[in-house]
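Before anything else, here's the structure in question.
Only one protein chain is missing from this complex, and each of the others stays in its spot.
Showing chain A:
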Amino acid sequence: MDQLIEIGITFFLVVSGIFGLAGSFGLVKLRETMQRLHGPTKATTLGVGGVLIASMLYFGLVKGTLSFHELLITLFLLLTAPITANFIAKTYMARHVKVDDLPGTDRRCGWSVYDDPPQQPPAE
């Protein structure tokens, strides 16, 4: 039984290591900043998630104490990763992407990085 638990914990640690490595390798391998954003926002989420699951299993099954602040770390990670990615994307677009390279919005207003919002907000 003890061995099964250890195998389980090790499995999650190894999986998280592989995904963390893949996500970081993406930063080196891919060519554009927008492509590089994909590595850390996804592969790394599961990388950290795996470590947290392993930690909960370890404390729950081996140490015999319930540990749940890992859930909080996961929650904050899922809340903050997209926001960081969005900030980086917007900064990159403002500095390096021309509006002609993007698809249009097909409406009166353009993308918010390049265009001002309408004076009268649309009625809701």
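Definition applied: a residue touches a chain if its C-beta (ideal position, glycine included) is under 8 Å from a C-beta of that chain, and two chains touch if they have at least 3 such contacts; residues count from 1.
Just so it is clear, contacts and distances are computed from a predicted model.
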Open item on the list: Which of the following is the UniProt-recorded protein name of the chain this complex doesn't show: "Na(+) H(+) antiporter subunit E", "Molybdenum transport system permease", "Sugar ABC transporter substrate-binding protein" or "ECF RNA polymerase sigma factor SigK"?
Closed with: "Na(+) H(+) antiporter subunit E"
Task: Selected from A:Ile5, A:Leu61 or A:Ala81 as touching the chain missing from the view - done: A:Ala81
Open item on the list: In the complete complex, the non-displayed chain touches which residues of chain A?
Closed with: 18-19, 22-23, 25-26, 29-32, 34-35, 37-39, 41-43, 45-46, 66-69, 71-72, 78-79, 81-83, 85-86, 89-90, 93, 101-113, 115-118, 121-122, 124
